[in-house]
Structures are given as C-alpha cells and as structure tokens.
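Dropping the structure in here first, questions after.
Yeah, one chain of the complex is gone here, protein chain that is, but the others are all in their spots.
When the chains are written out, they are named A and B in that same order, and each has its own residue count from 1.
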Amino acid sequence: MRLESRGAYLFILPAFIFLALFFALPGIIAFILSFTEYNILNPPKFIGIKNYLTVFKDEVFLKALINTSYFSVLYISGKFILSFLIALALTKPQIRFKRFFLTCYYIPVITSVAAASMIWLWLYEPNVGIFNNILSFLHLPTSKWIYSSRAVIPSITFMTIWKDFGYSVILFIAGLSSIPKEIFEAATVDGAKGWILVRKITIPLLKPTILFVLVTSVIGSFQIFTAIYIMTQGGPANASTTVVHQIYLNAFAYLKMGKACAMAFILFIIILFFSLVQFKLVKESEEYY
Amino acid sequence: MSGKIVDKLIILFLIFIAIWSIIPFTWSVVSSLKTREYIMKHPLSWIPKPLAFDNYVKITTKFRIGRDFVNSLIYAGGTALIAMLLCPMAGYALAKKKFKGRNILFIFVLSLMMIPHQVTMIPNFLILKFFPLVGGNNILGQGGTGLLDTYWGLILPKAVQPLFIFLARQFFLSLPTSLIEAARIDGASEFKIYWDIALPLAKPAVTAIGIFAFQWSWNDFIWPLIVTRSPEMETIQIGLQVFNDEFGDLWNLLMAATNVAILPMLIIFIIFQKHFFKGVSFMGSYR
Partner (left out) sequence: MKLVGKKVLVLLVLLAGVSFLMASSVEMWHSLMGSKRAAGLWLFENFTKQTGIQVKEVGIHNILEWHQKVLSAVAIGNPPDLAGNHYYFLPQYVAAGVVEPLDDYFKEWGIDPEKVFPKAVLETVKYNGKIYGIPLFFEQRVILWNKDLFREEGLDPDNFPETWEELIEIARKLTKWENGKLIRSGLWLPKSTESWVNVFSILLWGYGGDFFDENGKAIFNSEAGVKALTLIRDMFNKYKLSTPEFGQGTKGATNPYITRQAVIVLGAIAFIQFVKDYAPDMDFGVTFPPKPKGGKFALPLDPFVIFTFKNARHKKEALEFLRYLCQKETQVQFAKQCSRLPALIAAFNDPVFKEDPLLMKPVESLNFAKPLPALPQWPEIQDTIFAAISKVIHENSDPKKALDEAAKKVNEILAKER
C-alpha cells in the first residue's frame, strides 16, 4: 500500500501549483470580493453580506436562474438523446463512412463560438434567414426564433446542441466500442433485441460514460454565456439572460464586481450540488457491476 | 420493419445531421469567396461570381493576420505542451495511487471547473502583474508589469485545466493495474513506471488533452485581449474583430479570416483522428 503511494504528491505537485495559483487563488479572491463593493477602478470596500441580499432580491437574477435552468434541461436532454442515437447508429457494423460522418459532426465543435453565432444570426433572421425560408417553402409556420420571448431559449439551445454534440458522439462511440461483443451476443441468444437490448444491456454498461457526459454537460450548460452575449444580449426583455450573462454585466458594465462575485458563488454552489448528486449515482452503480 | 429499411433510414438520418453540421461552415466558405460588389448585390446567393480567392491574400497583406497567427500558435501550442506534460501525471496519481486526501483532492479539482472565468479573470490578471522577479518586478512583485504582455503570461494561467486532469484520471482508472504492479515488484522507481509503462499506454488520452488545450486557447478571445497590450502580441481572435463592422461591408473578409482561423484546428483534428478516438475510448473500458 505504501509503495503505491510513494511519490504521489510529487506527481500531483506541478499541476497542483498551477491549479492553486491560477484557479484556487483567484477563486478565493473572488469569494472574498463577494463581500465587498468593488468597481475594479478603486480598492474594494467591505460591506458584509449585502451583495447576497441584493442578489436574492434581484428579479433579473432570478429570471436568469430560471432561464439558465430551462436551457440546461433542454440542452442536456436534447444533446444527450441526439449524440447517443448517432453513436448507436455509427457503431452498427453495417454503416459505412463512419470517419467522414464523424468529421462532419466535429466541425461545429472546433468553430469558434463567435464565428458560429454570426452565422446562426443570419440563419435565424425572420425575413430572409434560411430557416424561415425553408419552413415557408414547406408551408410550415415560421418562427421569430431568437426574437420571440418564448422561442429564444429553445433557439439558443438548438444552436448550442449543434455546436457541442459532436464531442459527446465521440465519447459515446468510444464507450460503446469497448463493450465486449460477447455480452451482446449472449444477450441476443437470450432473446433480447433492438430497443430492449439498448435499454437493458447497453445503457447500464455505458453508465460511466453517460455520467461523465452528464456531469460535464451540467457544469458547461449552467455557464452558458457567449451565445447569449453575441446573439440576444439577454433579450427579448430578459427572456434569455443567463446567470453568467448577469455576472458579466454586473462585473464589467455596471462595475459591481462584488455583486458579480456573489452571483458566481451562488452559481458555484448550485453546480457543485448537482455534480455531487451525480457522483453519488456513479458510486452506487459501480457497486452492481 | 426489416433491417435493411431501418439501415437506410439510419443512413438518411446521419446524412441529414451531417448536412446540418456543415451548412454554417459551408456558408462561411461561400461568403469568403465573394467580392464586395457581389456581397452588396447578392448577399444571399450560394454561388459567387467571380470567385474572389484574393480575399485570402487581402487579409494577410492588408492586416496583421500573419503575425496574429504566429502569436496564436505560440499561445495554443504552449498551453497544449504544458497540459500534456502535467495533467496526465496528476491524473495518474489520482487514479492509480492511494494516498490520503485523494478523493478530497479530486473533488477539489472538479469544483475548480465550476467557477465562471468572468470573476477569476481579474484576479488572475493581478497575479500576473505582481508576479515577482519578472517584467521589472522586484521580489515583492512591485515596480514592473510582471508577466503581462508576454507569452508566458498568456500561457501559464491557461495551461493546466481541471477538465484535463479529470479526463486523465478517468483514463488511468480503466488501465489494468497488473502491469504496474509487476513493474513495482521488479523494483522500478515510481517515475520510471509512469514514464515507461503507464504513459505510453496513455498516448491517446495525452493526445486528446493536447488537442483540447490547443483548441481552447486558439479560440480564446477575452484573455489575450486583456493580457496583451502591444499590437505585436495580438492573437488571431483579436485580429479577426478588425473585420467586424456595423453594416456588413467586410463580411466576405471576415469570413475569409475566420476560415483561416479555423484551418489549423481542422488540420490537427483530421491528422490526429485516430489518436483522438482512442484517447477517449477509456470511458467504455469498463471492468
């Protein structure tokens, strides 16, 4: 046992120094700043928990929380289903051109969010944008997309899933391809087919992958910012503002860095809570297999 | 439904998604080949006449794109190299070595991912400025500009990411411990075990980390914006926004520059596809 742990700290030390200096230390500073009034230009002034009280009473922040949660639920479920189905399809031996498809699906991932947003703004343009043109060509009702209070979050979700799903596809494919074929063969002999196979065999065996994707998706989706910033600026009428968007505005437009840090800490607690819940679930399932 | 029909439907589905994936990118390529007159007259057409390949020349000669490109390469390459060196080591220790506080350390690493960078940006900026014994600073970090406006200032805060350590840890978790134990019985040092046995098996994960690190740094805008000062240190994402304007006059040049900016990522992905897929395959290696 002790042989194993030899030098463990040394292995971790270099990375840990970086993390401590550039993540933990700034995080602690930000936490301390949440108890101050700080406009970046002048030294911070201690004001106790006033920021937290203000934040809890701020309807725009509460709206942002609701929007962020709505987005997260749509995003995580949409992306999960889409990438899982595609991964299932791509691991069928009968399907060809897998590498080509995968490259296509990965292209949105490597495009910068700024460039993608500019292109999608054009796609979503209600009058001359391609999406509405296609819809009216098919005699379907058009949408106001990001200019409608009701459709804005689904529209942003749609675009963000487009941007990110390729990465999840790759993760799922990797997971699926390493399940030993024997397990599938044994199950088929026992009479399991099609969706039953997926439900009873594939998904349980894939739990670690699924949970990894879920954890990183939760952490990522709760911090959605750039698409909102570029495409909707939180509108229409705060229908699409998110927590990080509010953090950004408070920090750099209103020069209320202290309040922004309080919001960040509240967000941190929420994300931590959901992540720990998911890890509890992992621990449990690991025991069965 | 017969298997054949299902397969055909599946292929259709895959093609549909593939088209959906590349349309925006295709549009940006088409737009980048339009002349200004053509964009003014036919902004929505998909077939530019004439094909303005010289747009790609224009952006390098008229603007600082060349130098920006190099700066981005250094920033992205630097973060990738350091990430590939340090993150697997930490992941290995968290996965393969039992030591006190291992789980707490892991949760600590994970929790660092949950702090939005908007609030850590300025503290990081201050840490760079007051970094002792560099950039004209004395031992207390006073007097100069520290690591600001330097490549190291760009790279160091972004090189080691909690996510990479998380990835590495999951990968090493799925490696069989038997090889490692055998080497230990043979009396090899811990580092030799890591370097000669574990790390080669981890090549795919290391490659994956390198690709992700490169990609994030390459697409990063706000950090280089704040850390760099002199125009010579500008990265490509900063340089790109010179084509931003209110009325879309420079839309074709903007798309051309954007495509140039995407190109290295695409090339790297295609070259390392093999390694990349293997790199994340650990997720399914479930014992």
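Note that a residue touches a chain if its C-beta (ideal position, glycine included) is under 8 Å from a C-beta of that chain, and two chains touch if they have at least 3 such contacts.
A quick note: this is a predicted structure, and the numbers were derived from the prediction, not measured.
> Touched by the hidden chain, which of the shown chains?
Taking every chain of the complex into account, the missing one touches A, B.
> Going by the contact rule already stated, which one of A:L135, A:V198, A:L255 or A:L281 would touch the omitted chain in the full complex?
The missing chain is touched by A:L255.
> Would you mind spotting which of A:I40, A:L140 or A:I203 touches the chain that isn't drawn?
Of these options, the touching residue for the absent chain is A:I40.
> Touching the hidden chain in the complete assembly: which of B:I11, B:I197, B:I226 or B:L266 does that?
Answering carefully, the residue with contact to the hidden chain is B:I226.
> For subunit B, which positions touch the chain that isn't shown here?
Touch set of subunit B with respect to the missing chain: 39-44, 121-122, 125-126, 129, 145, 148, 221-222, 225-226, 229-231, 241-242, 244-251.
> Since one chain has been left out of the picture, which residues of subunit A touch it in the full complex?
39-42, 60, 121-122, 124-129, 144, 147-149, 233, 235-238, 249, 252-256
Basically, only the chains that are shown with their structure count from here on.
> Within the complex, which stretch of subunit B touches subunit A?
Those residues of subunit B that touch subunit A are 7, 10-11, 13-14, 17-18, 20-25, 27-28, 44, 86-87, 89-90, 92-94, 96-100, 102, 105, 107-116, 118-124, 126-127, 156-160, 162-163, 165, 170, 184, 190-191, 194, 215, 219, 221, 237, 240, 254, 258, 261-262, 265-266, 269-270, 273, 276-278, 280-286.
> Using the touch definition from the top, list the residues of subunit A that touch subunit B in their complex.
1, 3-9, 11-12, 14-16, 18-19, 21-27, 29-30, 33, 40, 82, 85-86, 89-90, 92, 94-95, 99-108, 110-116, 118-120, 122-123, 128, 130, 162, 166, 170-171, 173-179, 205-206, 208-209, 212, 216, 219, 223, 225, 244, 247-248, 251-252, 257, 260-261, 264, 267-268, 271-272, 275-276, 289
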